[in-house]
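Please see the structure below; I have some questions.
All protein chains but one are shown at their positions in the complex.
As written, the chain order gives the labels A, B and C, with residue 1 at the start of each chain.
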Amino acid sequence: MLLIRCPYCEEERPELEFRNAGEAHIARSANMAGESDDDFEKFFFIRSNPKGIIYERWRHIHGCARFFNAVRDTVTDKFVMTYKAGEPKPSKLPGAVK
Amino acid sequence: MKKYSVFAIAREAMRGHKGWEEQWSSPEPNKEYDVIIVGAGGHGLATAYYLATVHGITNVAVLEKGWLGGGNTGRNTTIIRSNYLYDESAGIYDHALKLWDGLSQELNYNVMYSARGVMMLAHNVHDIQVLKRHVHANRLNGIDNEWLTPEQAKEFCPPLNISKQARYPVVGAALQRRGGTARHDAVAWGYARGASARGVHIIQNCEVTGVKRAANGAVMGVDTTRGFIGAKKVGVVAAGHSSVIMNMAGVRMPLESYPLQALVSEPVKPVVPCVVMSNTVHAYISQSDKGELVIGAGTDQYVSYSQTGGLHILQHTLDAICEMFPIFTRMKMLRSWGGIVDVTPDRSPILAKTPVPGLYVNCGWGTGGFKATPGSGHVFAHTIAKDDPHPINAPFTIERFRTGRLIDEAAAAAVAH
Amino acid sequence: MSGAFRIPRAGRLSQAKTARFSFDGQSYTGIEGDTLASALLANGVHLVGRSFKYHRPRGFLSAGAEEPNALVQVERDAARKAPNIRATVQELYDGLVAQSQNRWPSLAFDIGAVNDIASPLFSAGFYYKTFMWPKAAWKSLYEPKIRAAAGLGVSPDKPDPDHYSSRYAHCDVLVLGGGAAGITAALAAAETGARVILADEQADFGGSLRFETGAKIDGQDGYGWAQAAIAKLKGMDNVRVLSRTTAFGYYAQNFVGLVERVSDHLQSPGHDLPRERLWQVRAKRVVLATGSIERHMVFADNDRPGIMLASAARIYLNHYGVAVGKNVGVYTANDSAYAAAIDLKKAGVNIAAIVDLRDHPTGPVIDEARALGIEVNFGRAVIRAGGKLRVTSMTVQPKNGGGERTIPVDAILMSAGWTPSVHLFSQSRGKVAFNDETKRFVPGIYAQDCISVGACNGTDGLSASIDEAYAAGAKAAKDAGAKTAKGTKPKVDASESWSRGMLGAAPGAGPDKTVKAFVDFQNDVAAKDIRQAVHEGMRSIEHVKRFTTNGMATDQGKTSNMHGLAIAAETLGKPIPEVGLTTFRAPYTPVTFGAIVSHARGPLFDPTRKTAIHPWAEAQGAVFEDVGQWKRAWYFPKAGEDMHKAVDRECVAVRTNAGLFDASTLGKIEVVGPDAAKFMELLYTNPWEKLEPGRCRYGIMLREDGFIYDDGVVGRLAPDRFHVTTTTGGAPRVMNHMEDYLQTEFPHLNVWLTSITEQWAVIAVQGPKSRDIIAPLVEGIDMSDEALPHMSVREGKICGVPTRLFRMSFTGERGFEVNVPADYGQTVWEALWAEGQKHGATAYGTEAMHVLRAEKGYIIVGQDTDGTVTPNDAGLDWAVGKKKTDFVGIRGLTRPDLVAKGRKQLVGLKTKDPKVVLEEGAQIVADPKQAIPMKMIGHVTSSYWSQNCGRSIALALVAGGRDRMGETLYVPMPNGVIEVEVTGMVFFDETGGRLND
Partner (left out) sequence: MTKAAAKTSASSAERRPAQAGRSVSAKNVKVEVLPPAERVSLRAPEASIAALSKALGLTLPKSPKTSASKAGRMALWLGPDEWFLIDEAGKNLLADCAKVSALHSAVGISHRNVAFEVTGPAAAAAINAGCPQDLSLEAFPVGAASRTVLGKCEILLLRTAANAFWVECWRSFSDYVFTFLSEAASDAAA
């Protein structure tokens, strides 16, 4: 069971309080109705599924109920950082080598 | 390939089993092959085997980053069935089931396919509606699947608890008698032996690090930890790592990889005679020939390549097992492990040509790929050999996610209203 | 006397406290504090089991959790049977009943032992090569025989009367292993004030100090020091000491699963104590002090009862006061077995000889052995053991060949060296490193905040272990945020010699030999099997393991893995690290399902949700159905009624007079804020901005892919307040879906969502008399059709309590849904019921509700739709706002396949024979005469007998269904084809006039 730092509760909480909500930073188009079939496929189905650093969404559903973003290594399952929903994708990761 | 038989065993017994030949050879890679298969799991090895036996293509390499059969092939709960709802799914899984029946003889390797029956439990009215929809569709598709009362279900699987006092009482079941289990390692080894004997190179400890494409976009070969290996056709059968490999070729996939855990109990004398599955209570169980209860359930909730998962997932799984089989609380978990399952948005596989000429992909089997192994390899070999899908796998395209023509078995089992 | 082999004044148990027990029906006496193993050995019993494949007789190999052989069935009573219990772990209690396993008819005479005679046939992986002919025989003959022969114990066959509990715990420092290193680390950490948990799998602490008579710490003997230290730790508020507690799994982020065996050792556990308790500990730092496990020597017939690990014999002697034989041989490749010989000799047991593989070992233990007059042979090997049910001799030969000499013995103690227990370290995803000099894998690269100390870290010697453990314990506490320690490090006054050993097959079991020199006892894997696997092309240790099953038995290879690896490496001609080590997986030792499940059994398997009105329905004799976690009243049978009769009556009554229905389980969400309507516009297909306060609308929610996700009636209470209803099962996911969009896609909207599902009990009153029933109880709401038309909502009072009164209908009749605060649900229901009685009303359940809505063609999401159905497919295009520029699902809806011709559409079906009721889920074809596989064009989603229509009715999804009106289609059933006609979806009151009648 993972231990996840909720950026709103400002502490680490057990995974049982959270629900994963898939890849982060996939923005819904402001002109959804005008999207092409290809764009819609990319938006709704295509996922980066990285082996390594993933940017993902979690919801602290049984806690503060907020959605937020996390950076995690999918090989070790270790969290690099978490940040609030709406904040930009971090350009630099803490402790990142290279 | 020297034939295996009881006589061969008797002969070897006389000389201390020193005369067995290698089941597969471990050659150094050539510079180039006609076809490269990425991934020496059951599906990849079966593909190579059928390329050789059905299509006469033997200049084939199967590249494996670890040891053959070491991924999901060796980590699954070996359930085999074909009682799927949609024609497309029923088509491919029943194709596989027909190949399972006779696979030991075909491969001259006892894969221990055991048609002990797969029973899926209904716990409420909604389950009955969903399972009966399957039963009727299967019947008209020529696939066996029959409806049982709770009492009949208990007769078929005596330790099952059908008490009406259970939290979710059993109210019926669908039984596919041809369903069952097989010995997972033997499937990989049997195909490896058969393919190797026909000239296929199985190259272990050889990780693909890149996919090379020509100026026209077509595949030229792959970079590996053992150097570049050329091929005009590359089939990616890398299960949880499929999207990693496809990314190397510049193709982004509708896939996510999740940890799937399973466990076995200590071995006991025969007690569970068949496979029992429940979607509502959510777990499945069978008993191996060795006597271990083989148990699985759902995935962890996050993308991961760690091959580990949380204890709470196993707890939920065993909660469900002990709800269905209250007599098992004193049984002991002996070993648990995790695999990486690649899941598509509609929970059906992708078995198709790709936008890249010469690149083929066989992935997205999610939690249920083992049962398809022979059928998947058979039609994927066809797809690669003919550069055109077999009618059975034609619906399993990548494009379906653009058009919306999904094969959504999970949605068809819609959650309760 | 508790057994002929109990040595007076030896051991630590009080011989006064005896305990009677039985094994295979024979009664024995042991001592409290014994394990079943020590008690049997005290009585001279070595033969306790049969091996898995060859059914060879087996005795005790060890005195601990690594035991591969001595597995027994322990039965407290008929319902408390436990298979595969290690006799070396099971503590004795008065009245314990144990049986041997995997033998028939008896342990001493086992028919299955013919497998041993025929064993040349049963070589590694033989089953992959045979049993293939004739094909049918696998299922009918071979497999049943194999299965019957396999397995060890017998599964329990009754529900377990015991209970299991669980506890989450947090600490700064978790110390796993209570030997000298673990205790020291715990002391160092505890002195800082850090929160410490110390756990050990044994009943009492001390680890190897339990048998190392040569250890002295702080002026006491080692064991005594350990007990004093534990007493000190137990007295500290910041320390929790757990004995009989095995850390079985090391998960991500220092999350460790432990099982505490609470009452299996007690004679009468009573009802209050759980059998076992699961601890799930989150530790800031973990100290691994898991020790090491002695390896056996791999030589021919090394499995005969009476042959055991040297350290085991020492524990039996020094702790339990039991001699494992009267004339004992020792076979070793290191120093530690000498201590066993010395201890036994001093206790009066004859040591027949020590056989040491090493050519010229020197040291104090060797000198001491010689001084005691023990025969010591260097450079020699035991090439074979004699005896069958008990070892009778050992045959010794110079290790490079030469003359054989057979020495009579009744026990052989072996030691090939010690394997560090890196299981938990490895589970933590740490990478082990092979130390070529000491020939062992030790912790290399750490993946988590943990540290290994003592023997499990490859640290030899008590003094070095304690130094290391003290520093590690203090550092772990400091790293976890505690203050610096201010204690004193334990001082080692004397310790024993630990030296290396050997890996792989011993001389006489080399590559040229076909003897049965066992590597894995339980699974009957001999050195030759491993070699055969390599010869057959298995080059990865994982292949070798799986092909031979080495290390896959219930002991998970604790004694066998390293030997197996070494033999494979030797055969391959590769260094050990290149062949690799198999993965260590949880659990460290087998864990009961009960402990893992703990509380989640019976009523706590899953919450059972009941509405406020449930007790009334129960009192009325309602039959309930499970809908998700809810129990819903299904139908209300009167005396003599079956389900059909009850449902027919309920359905007719609703349309004739009125019916009361408990709709409380429907999901309800209050959407509040100035942007509430804007939000609703985005989440539902319908338009909402213009819906006036006080009015309702049926809403459809899609997923982004355009398929129907949920539906429900929505009332606008105020410009900034909506009362949204969802399906029963959909409530949590709809809430999550709405929150997701609100928080992440539309955070600019000023609106909030609150689940009010359980705030309101909902009583549907439906039927022509519904208004007459409600009106007398209502205050402050004008109930006239003009003031309260169909699809409107008002707030007021009913029975003196607040209500949100909806005028709406899911039956097609004039209808209302009365929302009242949940605690008033039952009394308001009772009041309405009393009024209803005056008007011939009935209570109806979910089944009648389904029939009534189907008569009107109202869909149920999840039954008539299945996640692949668009609003158009369901005939609900009218509910999609055509002028809207955005809503969730707007783009998904226009994808090529979702607008293609021939999609399945929801239609009505009437059977040609009105009495025939179709089966839900039945498939529909256009041509019933076609051969299988048939082309199916749809399926029946809902089907009922409609008493109101006087015939059966059905809804179905049919390809191109709306273009097939009037067409005859076919439903092929096992006992004949049913003809049906495609119709519209409304079967009753097509004009809808009754809504206002």
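Brief remarks follow.
Assume a contact is a pair of C-beta atoms (placed from the backbone, for glycine too) under 8 Å apart; a residue touches a chain by one contact, two chains touch by 3 or more.
Everything numeric here is computed off the predicted structure, so don't read it as measured data.
Shown chains touched by the undisplayed chain in the intact complex: A, C.
Residue C:R282 is the one among C:R244, C:H265 or C:R282 that touches the chain not shown. Considering the whole complex, the residue from C:I146, C:V652, C:V672 or C:V986 that touches the absent chain is C:V672.
Screening C:T419, C:Q826 or C:T846 for touch with the missing chain picks out C:Q826. Shown as candidates are A:R13, A:R28 or A:K78; the residue that touches the absent chain is A:R13.
Of the options C:A612, C:L898, C:V958 or C:L995, the residue whose C-beta touches the omitted chain is C:A612.
When the missing chain is restored to the complex, the residue among C:A433, C:A494, C:V801 or C:M973 that touches it is C:V801. Hidden from this view is one chain, which touches chain A at 1, 8-11, 13-14, 16-17, 62-66. Although one chain is not shown, part of chain C still touches it, namely residues 163, 165-170, 195, 262, 272-274, 277, 280, 282, 598-600, 603-604, 606-612, 629-630, 670, 672-674, 750-752, 754-760, 799-801, 820-828, 831.
In this section, only the chains that are shown with their structure count from here on.
Inter-chain centre distance (chain B to chain C, centres taken as mean C-alpha positions): 22 Å.
Chain geometry summary: the mean Cα position of chain A and that of chain B are 30 Å apart. Within chain A, residues 1-2, 19, 37, 40, 44, 76-77 each touch two or more of the remaining chains. Those residues of chain B in touch with two or more other chains are numbered 306, 308, 310-311, 402-403.
Residues 52, 80-84, 120-121, 123-124, 126-133, 135, 138-139, 143, 146-148, 150-160, 162, 164, 249, 251-252, 255, 257, 280, 429, 514, 528, 532, 535-540, 542-543, 546-547, 549, 552, 554, 556, 583, 585-587, 590-594, 596-598, 600-603, 605-606, 608, 625-628, 705-707, 727-730, 733, 860-863, 865-868, 892, 895-898, 919-923, 925, 932-934, 936, 939, 941, 972-974 of chain C are the ones that touch chain B when the two sit in their complex. Note for the complex: chain C touches chain A at residues 168, 251-253, 255, 280, 282, 429, 447, 704-705, 736, 739-740, 743-745, 747, 885-886, 890-892, 894-896. Those residues of chain A that touch chain C in the shared complex are 1-3, 14, 19, 21, 28, 32-33, 35, 37, 40, 43-44, 57, 59, 61, 65-67, 76-78, 85-86.
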